[in-house]
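Starting off with a structure, shown below.
Complex shown without one protein chain; remaining protein chains in place.
Showing subunit A:
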Amino acid sequence: MSAVSQPLARRRAGPRWSLWAPAALLALLVVIALAAPWLAPYSPTQQNLLARLKPPGFVSRGVTYWLGSDELGRDLLSRLIHGARISLLVAFSSVILSGLVGTTLGMMAGYLRGPVETVVMRVVDIFLSVPAILLAIITVAVLGPGLINVIVVLALTRWPRYARVAYGQTLGVSNMPYVRLAAFMGARAPRILWRHVLPNIIGAMTVVATLEFGLMVLFEAGLSFLGLGVQPPTASWGAMLSTGRNYLATAWWIATFPGLCLFVLVLAVNLIGDDLRDRFDPRAS
């Protein structure tokens, strides 16, 4: 009974906290990342070998290590704040790149059909049959580590997810009379895809992008954890987690705080994705 009345109640509930709360959290993280140089109390790379592995709240020569210091005596809070830039930059860029490539190819496959469909969708199948992180690791290992390479590699390995969804959505939309009518009025494929198909599948693509965003944060962390992402001394949550692991028994804070940050970011993004999915899925309402 309550299950039946719930959607109605939810629609009447005014502001959608399931969307706004995680969105606010994400916005906060974005602001922190953008304002990192001004927000961070100290330099993220300034070492103090006399204050190595100090616990949160440690004060040394007028410097307060609010979240403690790492194995080289660098301020963990400052590194976390700067690390947010890397996580968000990599996630945003790779999502946008792979989303553009995947959506374009998926729409072309779904609308043009024929040989385009066969080629694109078989390539998608091949990509999806190989674990993405494995593919990413191999490619980075070949291209070499570094920020730009990580973004390119993530875009290259993740576009098939978008292509798959865009393809399915386009197949559906292409059979709508208004798409056929556009062709009957003399519009050609690029225009039809841009003006008639894309606006009608963008909702679904947004949902995929949001869910992928969380995954991209984790992929970057994973690559950095393995030493294939951004290189020291640049701060990255994944790399911090990696070094902190060695000191887990003696200095728990080094690995714990980056881990918490990752957890909060991915959770926020996934909550947004879930909410958007419910919103764009006609069966949910």
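Everything that follows uses one rule, which is that contacts are C-beta pairs under 8 Å (C-beta built on N, C-alpha and C of every residue); 3 or more make two chains touch, one makes a residue touch a chain; residues count from 1.
Methods note: contacts and distances are computed from a predicted model.
A.B. asks: One chain of this complex is missing from the view, so tell me which of "Putative tricarboxylic transport membrane protein", "Isoquinoline 1-oxidoreductase subunit alpha", "ABC transporter ATP-binding protein" or "Multisubunit sodium/proton antiporter, MrpF subunit" is its UniProt name.
C.D. replies: "ABC transporter ATP-binding protein"
A.B. asks: Hey, which of A:Ala23, A:Val123, A:Ala182 or A:Leu226 is the one touching the hidden chain?
C.D. replies: A:Ala182
A.B. asks: Just one of A:Thr45, A:Asn200, A:Gln231 or A:Thr256 touches the chain that is missing; which is it?
C.D. replies: Looking across A:Thr45, A:Asn200, A:Gln231 or A:Thr256, the contact with the absent chain belongs to A:Asn200.
A.B. asks: Touching residues of subunit A against the unshown chain: what are they?
C.D. replies: Counting only subunit A, the missing chain is touched by 113, 176-188, 191, 195-196, 199-200.
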